[in-house]
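Only a single protein chain was left out; the remaining protein chains are all shown in position.
This part shows chain A:
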Amino acid sequence: MSILPFFILIPLAGYLLSLLLPAKRETLISGLSFGVVGTHLAGALAFLGYWLLNGCPVLNEKDFVVFTAPGYEFFIDLYFDKITAMYLFVGAFLTFLVTMYSRFYMHRESGYKRFFNTILFFYLGYNITIFSGNIETLFVGWEILGISSFLLIAFYRDRYLPVKNAVKVFSIYRIGDVGLILAMWMSHHLWHENITFLKLSNFDLVHEHLQSHSVIGAFISLMILVSASAKSAQLPFSSWLPRAMEGPTPSSAIFYGSLSVHLGVFLMLRTYLFWEHQFSIRILIGLSGLLSTFVATGIARVQSSVKSQIAYASIAQIGLIFVEMALGFENLAIFHFAGNAFLRTYQLLVSPSVVSYLIREQFYNVSFRGRTIEALYPAKLRNTLYMLSLKEWNLDSLMYRYLWNPLKWAGNRLNFLTLNRVLLFFIPAYIAGLICLANDRLIPEPVHRVLAGVFSLLGLLMVLKSFTERRKARMSWTLVVMNHFWIALSISFNEHFTYSHVALYLSGIIVAGIVGYQCLSRLKRLEGNINLDQFHGHSYRHPRIALVFLLACLGVSGFPLTPSFVGEDLIFTHIHEDQVMLAFFTALSLIIDGLAIMRIYARVFLGPHAKSVYDMAYRSS
């Protein structure tokens, strides 16, 4: 038995225990968190010492197989090398300090327990990610990080802006997730197995495969880059990072100042051996990093709020880390990550002091409004750059304009669909599909492929409708659940495989779908209106229903370690590498699916409580 799993089991056990504690017992809650994180840090330091003394070997172990099928194996694999070592050290050290910090800082805050739950949950995801030995394991951690980020940004769930921004950040994360899903899909086809990172370090193997499949290789690298850029707030995704600073300061410091935001870097480092020999990709990574650095520096220079300034300054440094990686300075990048993480955490934690400190500085130095380099520019150029930087180069609205608005536009075309019409059309259509499937031997092979495409498109339409539904929460929910059935149907046409795969995939969905529907029905009985046109904030009066519904959401969205998660991954292996459209439709419907689910949760349960106007903050605050 090796020691690596303990680094995941400790936070897992801590997280589960922390859920059981009563919310009023602050000392107990923080004491447990402190104990868990402290033990973890002590273990990490001891292990790191031992590992250093033994000459820093690379460790890999296949821990347990979650699921096998012919030609497919889903297993959890753990890996440890210098990259993990540095991420472990920085992560354990900072989480330990921030837990200590928050023990007192969070005193009397109404979400005290929720805060520590989420921190431990985050820490679990972080450790799974950094110890992961294959992309599948990494993806498990990645998803946990996404959800815990969402929960921490929306920590003040009775206010409008945190919830709005949480949904916004989640949607960007979702793009990153899809990048990873697609990378996983392609790499199944490239390696014909769930490749471990260890094997990636086998130069001959990688070289041989890439030589014959250079396009596939480029595609995988590109998807990894997209994913990493989204997570590390590089262009064009940068604008989410400052908007994530809605939670209590220590959580912003640890998540968005240091650990979470550097995981994109981690992904790039982890797959370094894979893209190292793809010259064009390296140029792309370098350029992307360089551009992010320049743009983010400009934006940081004009920020007049302290947290957004730190956020953009950090993005600029991460851009440089990307450049360092592209240039092949792997060790420098690892070192740079640690320095940047420590620095930004500390800067964020002391950021409230900036008022008394800078005011005093100013009071004694008249020269505080010194001339900056920009004063030398011609006025028109200067004004233009200033205004662009102030508007963050429209990054925030670009995401809307080119990503979400077209989706909304498409969804709005489907406004003619009412619940009845949906049922009237889609149920017969689905039954027809099933009949075809039962008699699929009668259908010629090329038609199979077309049908697969058609059904996945229908699924996509379902989620689009769900995503833009303004009125009925339950209808939106039903559509989301049904989407998975369409995907299953579509893939069944694509390739003959056992029904157990489909059953595995759908079993989780069905249970979660029913539970979620029940929650919404109950809430509707209790409260009446639960349309999706506004935030209702029902968690204010019904925290329990909110919690159960959140779990159902996780189930339906294929959250790691639910059966549907494995199923999702499995389903993708049945899409052939030349079926780009099918993969695209399926991936797109999974992104929107996740978004639509979080949208329902946010609209119904989060935000200012619609019925307690006098107890709520202003929308703009």
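One rule holds in what follows: contacts are C-beta pairs under 8 Å (C-beta built on N, C-alpha and C of every residue); 3 or more make two chains touch, one makes a residue touch a chain; residues count from 1.
One rule holds for everything that comes next: contacts and distances are computed from a predicted model.
**Student:** Quick one: find the hidden chain's UniProt protein name among "Probable inorganic carbon transporter subunit DabA", "Proteasome subunit beta", "Cytochrome d ubiquinol oxidase subunit II" or "Taurine transport system permease protein".
**Tutor:** Result for the unshown chain: "Probable inorganic carbon transporter subunit DabA".
**Student:** Can you tell me which of A:T84, A:T196 or A:N340 touches the chain that was removed from the display?
**Tutor:** A:N340
**Student:** For the chain left out of this view, which of A:S18, A:N60 or A:S102 touches it?
**Tutor:** Result: among the candidates, A:S102 touches the missing chain.
**Student:** Looking beyond the chains shown, say which of A:R25, A:H192 or A:R382 touches the absent one.
**Tutor:** That would be A:R382, which touches the missing chain.
**Student:** Decide which residue listed in A:S353, A:T418 or A:S500 touches the omitted chain of the complex.
**Tutor:** A:S353
**Student:** Looking beyond the chains shown, say which of A:R243, A:R270 or A:H448 touches the absent one.
**Tutor:** A:R243
**Student:** Of the residues in chain A, which ones touch the absent chain?
**Tutor:** Within chain A, the residues touching the omitted chain are 26, 93-94, 97, 100-109, 155-156, 159, 161-162, 164-165, 242-243, 245-250, 252, 293-294, 296-297, 300-310, 312-313, 316-317, 319-320, 335-336, 338-347, 349-366, 368-369, 372, 374, 379-380, 382-384, 386-391, 396, 613-621.
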